[in-house]
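Only one protein chain is missing from this complex, and each of the others stays in its spot.
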Amino acid sequence: MSNKALVNLQTFIGKEFNSSPSPFMQWLKPIVLAAEAGKLTFQYTIRKEMTNPAAILHGGVTAAIIDDVIGAAMFSFGEPYFYTSINLNVDYLAPAFEGDKIIAETSITKKGKQIVNAQCEVWNADRTKLIAKGYTNLFKTEFKR
Amino acid sequence: MSNKALVNLQTFIGKEFNSSPSPFMQWLKPIVLAAEAGKLTFQYTIRKEMTNPAAILHGGVTAAIIDDVIGAAMFSFGEPYFYTSINLNVDYLAPAFEGDKIIAETSITKKGKQIVNAQCEVWNADRTKLIAKGYTNLFKTEFKR
Amino acid sequence: MSNKALVNLQTFIGKEFNSSPSPFMQWLKPIVLAAEAGKLTFQYTIRKEMTNPAAILHGGVTAAIIDDVIGAAMFSFGEPYFYTSINLNVDYLAPAFEGDKIIAETSITKKGKQIVNAQCEVWNADRTKLIAKGYTNLFKTEFKR
Partner (left out) sequence: MSNKALVNLQTFIGKEFNSSPSPFMQWLKPIVLAAEAGKLTFQYTIRKEMTNPAAILHGGVTAAIIDDVIGAAMFSFGEPYFYTSINLNVDYLAPAFEGDKIIAETSITKKGKQIVNAQCEVWNADRTKLIAKGYTNLFKTEFKR
């Protein structure tokens, strides 16, 4: 089966994914490190506007990155339907700082008929420190994209 | 007790809180609707860069708003110590659209010696539709701000 | 509309609900304090076998109570279909001890076509201390009971 969404992501490996249809993803400015169906690895640079008063990656942005890259992982299946997040849980494990590069990597725990359970780990650039983990359940809607 | 952080927030009631020490909060551009210790009500306008490919408020931004305003609620206690999020859980209930105004309102479920449990509801402008609910546990660090 | 499940629950107000079709609920031995569609109030006595090594209500039993009474709240709608839990989140706020009576009370945050978002608070007997809060998303299956 041809999967245009995945093939498109793969053409951006090593580059910023600047053709996302998601305006918020464009703000996050991810670089695609790897892309398989359901398993995306994106890298981000922490800009000042992503930080909190302690000059640390804002926990809200961490959550946003996790939700965003998992959403992109749903697109990477090449299915015609939108998935919508039912819930998102994030555990915060370590800080990251302005200017740091961080890596978010998704995995699919279960892909059911109607509901997908997925997770995402956020690591520092050399993958020695886990910054956060997120877990989500998504619902396959009837809406085509 | 004088609580400068809260008094400062209250001077912005009806206005954009553009003096936040948080760069990411500055990006969110909240308008302060009400401010008591632990209970903040902020309003946001959904800009295009906050949306997903379906032109709906991006779930990641919803999570970010919840984390941010709860963080601000911690500041509103006027304590010298930073709080750090242990975890954040968001349940998504209804969509909101580009251009919509939305309201986020925090409440403190328990303020323990070391750990605070807080929640935040996100409503549409006339509070007829609940868009999301978030729950978080925060840890009082030893770091002074 | 006649709703036999709810009417049946209401006949047990003030008494142990010992006719539950759920074997695990029978183990929990709830007393029905109040019952409306979606909003159940059950009381439990903490038996020794519900405690942890510190003689405190076991956090697992707290979670089990929350899941169980929310499941019963789904039955209280009188619908023919089974609901299945997608996820359950519990925040632990205060301890309860062997011999204590505790109260679990459900509320429905949103009842969608396919997905219900519900919560449950667990209180001490005189409702002065919140012991735990739980949040869950449930999916309406095609299976009739």
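Lettered A, B and C in written order, each chain numbered from 1.
One rule holds in what follows: a contact is a pair of C-beta atoms (placed from the backbone, for glycine too) under 8 Å apart; a residue touches a chain by one contact, two chains touch by 3 or more.
Since the model is a prediction, treat every value here as computed from it, not as a measurement.
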Task: Residue in contact with the excluded chain [from B:55, B:94 or B:115] - done: B:115
TODO: Looking beyond the chains shown, say which of A:10, A:26, A:45 or A:117 touches the absent one.
DONE: A:117
TODO: Check each of B:43, B:106, B:119 or B:137 against the chain that is not shown and name the one that touches it.
DONE: B:137
Task: Chain not shown: contacting residue from C:89, C:106 or C:119 - done: C:89
Open item on the list: Given that one chain is not shown, which residue among C:9, C:40 or C:64 touches it?
Closed with: C:64
TODO: Write the list of subunit B residues that the hidden chain touches.
DONE: 86-87, 89, 114-115, 137, 139
Task: Contact footprint on subunit A, counting only the chain that is left out - done: 89, 91, 93-94, 109-110, 117, 130, 133, 135, 137
Open item on the list: Could you pull out which residues of subunit C are in touch with the chain that's been left out?
Closed with: 20-24, 26-27, 48-54, 58-61, 63-68, 71, 82, 84-92, 143, 145
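Just so we're on the same page, only the chains that are shown with their structure count from here on.
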- [ ] For copies subunit A and subunit C, work out whether under half or over half of the interface numbers are shared, and give different or same accordingly.
- [x] same
- [ ] Compute the distance, rounded to whole Å, between the mean C-alpha positions of subunit A and subunit B.
- [x] 22
Open item on the list: So the centre of each chain is just the mean of its C-alpha atoms; given that, what is the distance between subunit B and subunit C in Å?
Closed with: 30
Task: Intercentroid distance (Cα basis), subunit C paired with subunit A, Å - done: 35
TODO: Return the residues of subunit A touching two or more other chains; collapse runs of consecutive numbers into ranges.
DONE: 86-87, 89
